[in-house]
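In this view, the complex is presented without one of its protein chains, the others remaining in place.
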Amino acid sequence: MMNVMTEVKKQRNFAYPSARGYGAAALLLTLLPFLLQNQLYYLDTLILALLWASAAGAWNLAGGYGGLLSLGHAAFFGIGAYTSSLLFVKLNVSPWLGMVAGAVLAGLMGWFIGMITLRMKGPFFGLATIAISEVLMITAVNWTELTQGSQGVNIPYKPGFVNMAFDSKIPYYFIALAICLVPYLLARWLKESKFGYELMAVRDNEAAAQALGIHTVRVKVVIIAVSSSITAMAGAFYAQYVTVIEPYHEFSFSVSIQMVLMAMIGGLGTASGPIFGSLVVTGLDTFLRDVFQGAQGGIQAMMYGSLLVLVVLFVPEGLIPWFTRRFRSGKGEK
Amino acid sequence: MAPLLTVEHLTKRFGGLTAVNDVSFTVEEGDFLGIIGPNGAGKTTLFNLITGFLPPDAGEVRFKDQPITGWKAYKISRLGMTRTFQITKPFGHLDVKENVVVAALQTSSTLREARERAEGVLRFVGLESYRDRSITHLPMGLKKKLELAKALATRPSLLFLDEVMGGLASDEVQDMMEVLRKVRESGVTLIMIEHVLQAITQLSERLLVLHHGAKLAHGSTREVIRDPEVVEAYLGEVDPDAVH
């Protein structure tokens, strides 16, 4: 019994809240949309924050836990957005099924990319992922019969659960929350599973992992596929929520970097890092939008860029591990 | 019964350089084989060839009656042959115990079991009081021990040690030798590269001497260190009577 108690105490920090902490968090997360019901602007911000937290969390599974620095995750985000939208617009398939289809397609794509890039080291993998997302962008722009090219796809507004379209923002909130929980829970599971330990070992030293009997190639391919699938789910939801998608945005480098940035700010290889990072970035974004009405586009992006540099230079481990270290003695979460 | 490990005519070339040249030897279960030779003699390359980190250009490796030539390192490891690295390769973002847990997981069915076994291995090598330490500031002596602990946690039947005593202080060498004797007693067959000759001649009962990638001598430690050719080339500083 004593052991259990000390265990619980030990785990009491930002990254691993106690059981009571979970209860409070769950209650807050459930009540929050109703509290913000009349402040649609903030509810909208919150939904977008959750959405980006899902994408950043998905990136973090491969990038943070697996050390695979993908700079082209927009590829999977775009696949998710386009698959569900096109299935809905052209064949009237429910976006719920479209989301699954997008996740499967992106997973297969991720698996394939993993297979062809697995021998690459260092910057080569990152460059290859950029090239892949560019290839998809050019395809989406030029394959006009399918994608309507650079015009993008408009999703007709037909409210109803099957169509994943609602009058109120609250259902969107809960969908975003649910998607956001997928990478979060998976990340928690990684810390408690054989696969997770293998993944972190591959990240930290591939040769040493092989010497211990770890099939490093399989581990990497699996995590890229999983990460891609979840990113596609976020993309599919994004399309439904925003109702218009464009190749120059969905497949863009800045979308890829946004995921990396959020995961890095919160903490690479931490479960709650990407969520926290997304809240910070989206919050700052909203704040800047209020302050600089006109030229916000450039200012916001400059903030992203500066933030990225500052985090890399001053808090490379991210804010969650940094807080954890500051507020309790002993070692931080890794 | 066939030997545990059979190496036949193993050869590896890097451009014009033949790093390992037609090396053959066998290792019986329970053996402790030492491999010595000057820098650049091809010792580590030989390890890489046998354990699957480099494909050989010619020759064959058999382990537990199976031809494993050209197998991937992880498959060879799963068959019970693992190794340590001369330049230690810890998992830098995991703590000491987690490093060993990763290894133990390869031969455990649950995480709980792996954690218990990791705890046991840490005690075995004397790292139990460092279990929660991060790798970053671990001193060299402990890193070498951790390297050994990781390898042991996979429950190998044959273990390759690449200079586990390199860079250690003399009391640390004594400590490591004690641990290796215990490993030996637990039934693990050992093959060890070492520059600390005092240690290797005391521990191993057989020696293989490499010179320019080729086998110069191979036999019982007593014989090899009295071999005039070997003595002249490498062992000048060792008093043969100090060997057990």
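The chains carry the letters A and B, assigned in the order they are written, with residues numbered from 1 in each.
Note that contacts are C-beta pairs under 8 Å (C-beta built on N, C-alpha and C of every residue); 3 or more make two chains touch, one makes a residue touch a chain.
Going forward, contacts and distances are computed from a predicted model.
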Among "Aldehyde dehydrogenase", "PadR family transcriptional regulator", "ABC-type transport system involved in resistance to organic solvents" or "Branched-chain amino acid ABC transporter permease", the UniProt name of the subunit that does not appear here: "Branched-chain amino acid ABC transporter permease"
Touch partners, limited to displayed chains, of the chain removed from view: A
Touching the absent chain when the full complex is considered, from A:Val89, A:Met120 or A:Val280: A:Met120
Among A:Ala24, A:Leu40, A:Leu97 or A:Ala131, the residue in touch with the chain that has been omitted: A:Ala131
Touch list for subunit A against the chain that is not drawn: 69, 71, 116-117, 119-124, 126-128, 130-132, 134-135, 138-139, 141-142, 253-254, 257, 260, 264, 295, 297-299, 301-302, 304-309, 312-313, 316
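Keep in mind that, in the parts below, only the chains that are shown with their structure count from here on.
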Whole-Å gap separating subunit A and subunit B, where each centre is the average of the chain's CA atoms: 43
In the complex, subunit A residues that touch subunit B: 192-194, 197-198, 200-201, 203-205, 207-216, 269, 331, 334
Subunit B residues touching subunit A - in the complex, by the definition given at the top: 51-53, 72-74, 77-78, 82-85, 89-95, 98, 101-103, 105-107, 111, 114, 132, 134, 150-151, 153-154
